[in-house]
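One structure is given here, and the rest of the page talks about it.
For this depiction, one protein chain was excluded, whereas all remaining protein chains were kept in their positions.
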Amino acid sequence: MSDIEIGRGKRGKRAWAFDDIAVVPSRRTRDPQDVSTSWSIDAYQFDLPVLAAPMDSVVSPETAIKIGKLGGLGVLDLEGLWTRYEEPTKYLDEIAKLPADKATARMQEIYREPVKAELIRDRLAQIRAAGVTVAGALSPQRTAEFHDTVVKAGVDIFVIRGTTVSAEHVSKSSEPLNLKQFIYELDVPVIVGGAATYTAALHLMRTGAAGVLVGFGGGAASTTRTVLGIHAPMATAVADVAGARRDYMDESGGRYVHVIADGGLGTSGDIVKAISCGADAVMLGSVLARATDAPGQGWHWGQEAFHSELPRGKRVEVSSKFDLEQILLGPSTEADGTSNLMGALRRSMATTGYSDLKEFQRVDVVVAPYDAH
Amino acid sequence: MSDIEIGRGKRGKRAWAFDDIAVVPSRRTRDPQDVSTSWSIDAYQFDLPVLAAPMDSVVSPETAIKIGKLGGLGVLDLEGLWTRYEEPTKYLDEIAKLPADKATARMQEIYREPVKAELIRDRLAQIRAAGVTVAGALSPQRTAEFHDTVVKAGVDIFVIRGTTVSAEHVSKSSEPLNLKQFIYELDVPVIVGGAATYTAALHLMRTGAAGVLVGFGGGAASTTRTVLGIHAPMATAVADVAGARRDYMDESGGRYVHVIADGGLGTSGDIVKAISCGADAVMLGSVLARATDAPGQGWHWGQEAFHSELPRGKRVEVSSKFDLEQILLGPSTEADGTSNLMGALRRSMATTGYSDLKEFQRVDVVVAPYDAH
Amino acid sequence: MSDIEIGRGKRGKRAWAFDDIAVVPSRRTRDPQDVSTSWSIDAYQFDLPVLAAPMDSVVSPETAIKIGKLGGLGVLDLEGLWTRYEEPTKYLDEIAKLPADKATARMQEIYREPVKAELIRDRLAQIRAAGVTVAGALSPQRTAEFHDTVVKAGVDIFVIRGTTVSAEHVSKSSEPLNLKQFIYELDVPVIVGGAATYTAALHLMRTGAAGVLVGFGGGAASTTRTVLGIHAPMATAVADVAGARRDYMDESGGRYVHVIADGGLGTSGDIVKAISCGADAVMLGSVLARATDAPGQGWHWGQEAFHSELPRGKRVEVSSKFDLEQILLGPSTEADGTSNLMGALRRSMATTGYSDLKEFQRVDVVVAPYDAH
Partner (left out) sequence: MSDIEIGRGKRGKRAWAFDDIAVVPSRRTRDPQDVSTSWSIDAYQFDLPVLAAPMDSVVSPETAIKIGKLGGLGVLDLEGLWTRYEEPTKYLDEIAKLPADKATARMQEIYREPVKAELIRDRLAQIRAAGVTVAGALSPQRTAEFHDTVVKAGVDIFVIRGTTVSAEHVSKSSEPLNLKQFIYELDVPVIVGGAATYTAALHLMRTGAAGVLVGFGGGAASTTRTVLGIHAPMATAVADVAGARRDYMDESGGRYVHVIADGGLGTSGDIVKAISCGADAVMLGSVLARATDAPGQGWHWGQEAFHSELPRGKRVEVSSKFDLEQILLGPSTEADGTSNLMGALRRSMATTGYSDLKEFQRVDVVVAPYDAH
């Protein structure tokens, strides 16, 4: 971490965003139909390297099933509307209609309703009944309280997701979650994050996690850089965590921890770049919230937007034209990188000559940040 | 390819666009009229280092003849409207009048009409009859099907052009074109591309091509970077391929392969920079589509814009004020770099003290990307 | 100072602004409530590392008291309206209502009224009576004339503030302030600045100052870069001066001089970055002038804006929504980094795993200037 001198008393590393880089062709090309985009984590195999983010504007039990059938993995937020309310759709309807000046206050209210264990159980059962892989997410703060419920409900993949999750949380007021022990005792594979640096990710890998989410609230619904001064440009974050995966594989004698880019993925081009930097899969939020059949009904938000003392983000309007299937698999009638995401990935791999995701992590990239075209 | 650390697991080379660089004067100046802009490929000599791109908005048989008489080379798209329809002008007229929301769908339809061998033959015959050098372009996918027709029709220069063309295309479903054997057996010189990197270009040179097109759909009618995450800034791409030309000349015992910049050339300043980076000539699209006598009638498009599943580009409006002759040779009454392109090239060479294109490839350049003036 | 060649005859160091950098998480996280933001200078301890800038739009005796009670330090400008007029509020009212085209001329007039020693005494007495730490500021030009008055009035902390203050001012026409002797003879701790470079700050530290203000009129109310060509990007300036603090500590056998960032601090994120570069505290201007209870009533200005021959800045309108308490301590209902500044600092420290300000100066930073998100 010491490439550039900020001033005599401080050095910092240069970090790069997806917008700063691009992949370049090599000497070989392929047919897009010969390319595989499949990946697997633990015993679960997926046709698409896509996890839908546990956010109420993106994943409901219904869209979790739909995304699962399309080949991805929908992760339900187990602290969202679906586990707070018996009938959440009426709140989704209300949120979609809130005037801008009332939205924050009313949504703070709506999210004050407690999470209910029986609803966690019911929602996960509904997804399981459809025959797709079942995944649910808790924040680190709630994991101790609800993980039993979640595991008993029969989750396949357990996601612990916060803006920043560390392997070593220090608290004077409460006993923090001991991630290592928790994961060791759990029967299901755990994906945990966000982590944005080599060191943070390496420590998370040592807890036994099956996957690490790379990111730090860098998505469309957050203003972390302005408010907290914290920012982890995603190309560097993913490449740093991929470096940690490689080093951890060596120190663990071969355990491969999956790296999942989470945030800053607004176009198919960004997905391509995430994988080129070493990601095994991507977690998508706003780009799926745009779907005509997404629960957000044209709106997207994260829970940190409604923090009572220090909101960091807000409900944002997202234009909707395609459904989840068209967004993921096409066909596309727009050339802006927000539909047929997997077709674009496939073509990018073919054009640069790679036939599977793991190989594609080795594609050449260039740094070209100044070009606004 | 390892100058910059993106993160611990990834390195990338810095790449530069034409906008990032500029040429600078040396210690000598010359008179513009003493400067030569001529170049030759195989037995064909041209006064201007300009190829008109095989796109329906730029080259018709008529403009191919006009450009040939002005000293350049018009390359006809042999898979465009002129070889699909007996009377293509009515479709050009229709395209120019399509409302924005109908354009993509209707143009997909129009381009569904099959290409006809007899029309290839007739169009090329028409150009040949005018006494100018005859050049036609096919995509790699169609080359096997139509090259016999093309060669028998008496083409002088054969162009194989795709977004990315590699010397080694791998396909499970079809027998790909063996470029090396194909070029070896052909009687006419072949120009092939796009290639955007040193390695890709070097392999294309080894196929026996007379010229390599440098670029990757980076023109005005494409959104490749956003959709595919692929981007090859042109100053670096041209300079890399020029490096491949030098190395290939050494390995081949002196065969000189022509480097033709194709894409990102919006002004005379860009043409100057392409040559300063090592290009022997430039292939121009949108800047010629602007001509009052261009077939696009104020519109410009590439075929990838109408891909049925993953369109990457669209029909764009281009302002028209000058005809092809004024755009290429002047006189100019605007100072925006879009007319009298060759007069500007000539003056730039004179001001920096060079008398022919090959010498001018050695002009000093500076990197100065931040200056928006 | 010689990293980059500007040209053959000149070299310069690269310098970075707060916008160019960001802090990144480490392997540990904490609870925000376990974090301390306290600091002390000489015998004076503060809960918040915040000094309110001695500007009429920010600090009146009343807001100095308010800020003191909230845990910060309000520094009264002893050459502003409060020491020129018995009844300054009517001039504040007038300034807030001046039409744009009359503002400069009228304010030049208003600030022509002489400073009065008895008003300095009365204003400081009023602050002292409220039981908070008392701080007042003079420019270097006026320090000789009024420092006796100020010290006798019972100031706790003496601030000498100008756009650039050096330890060695050279003048042919007047005897300049001998800072070293002056500070030596004074009974109270002195904070002095602005200084923007390692060398300038090191010399100020050798005068015996307790603190150094880092900056150069880089705030919202100044156009120094355009007019004077002078600019000291704050991240580099703070880190350079922090380097001087470290070196001076060594040469002085352990004297710790406080580094206070002064300028360019428009958001909580900027405050976070200032401390990450080595600042012990920050001096805030425009961000506090925005308060509904600030004396500027929606306007912000510095005295250099009314220089009679070479104005460098102007009265700027600042939007007002929160009061001083909400701006400093929250709660916040906006996510733009201009309210709950200390809550944001606390959360940033917690998220990156640090428990006090001195430790937080070691947080990792990245250089990421291109990302506008």
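Order as written gives the chain letters A, B and C; numbering starts at 1 within each chain.
By our rule, a residue touches a chain if its C-beta (ideal position, glycine included) is under 8 Å from a C-beta of that chain, and two chains touch if they have at least 3 such contacts.
Not measured: the values here are computed from a predicted model.
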List the neighbours, among the chains on screen, of the chain that has been left out. B, C
Of C:149, C:197 or C:338, which sits in contact with the chain we cannot see? C:197
For the chain left off this view, which of B:246, B:321 or B:358 is in contact with it? B:246
Contact with the hidden chain, among B:59, B:135 or B:238, goes to B:238
Provide the residue numbers of subunit B that touch the chain removed from this figure. 3, 14-16, 21-31, 33-34, 198, 235-246, 267-273, 276-278, 330-337, 340, 343-344, 347-348, 351-353, 355, 364-368, 370-371, 373
Touch residues of subunit C, complete complex, unshown partner: 1, 4-10, 12-17, 19-20, 104-105, 163-174, 195-197, 199-200, 202-203, 216, 218, 223, 225-233, 236, 264, 305, 308-314, 369-370
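The rule is simple: only the chains that are shown with their structure count from here on.
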Touching both subunit A and subunit C, which chains are there? none
By C-alpha centres, the chain nearest the middle of everything shown is A
Compute the distance, rounded to whole Å, between the mean C-alpha positions of subunit B and subunit C. 57
Subunit A, residues touching no fewer than two other chains: 14-16, 236, 370
